[in-house]
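The complex appears here without one of its protein chains, the remainder shown in place.
== chain A ==
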Amino acid sequence: MLHFELVTPARLVRSEAVWQVVVPGTEGEFGVLEGHAPFMSTVKDGTIKVYRTQGGQPEEIQVQGGFAEVNAKGLTVLAEHVEG
């Protein structure tokens, strides 16, 4: 499972294990699964899709002013504003 963290300046919104997260990067959407290569990208204002299980319905989270980092520990998205 992929460890996914969503952080805003005011609080830690999510910290959980999920199957896949699709992030709207500035240069196109990208999906992150477990074992993704180290990666850093800015995120454009849009929707993050969180798939808890394979084939399940994604949970959608609106983010604004974001930044994503993938490292060995998992995926961290820093966003200034989060809705949902």
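Here is the rule we use: contacts are C-beta pairs under 8 Å (C-beta built on N, C-alpha and C of every residue); 3 or more make two chains touch, one makes a residue touch a chain; residues count from 1.
Operating definition for what follows: contacts and distances are computed from a predicted model.
Entry comment: the absent subunit's protein name, as recorded by UniProt, is "ATP synthase gamma chain", drawn from "Probable sugar-binding periplasmic protein", "Alkaline shock family protein YloU", "ABC transporter permease" or "ATP synthase gamma chain".
Listed here are the chain A residues that touch the chain not shown: 5, 7-12, 25-27, 37-42, 65, 67, 69, 71-72, 76, 78, 80.
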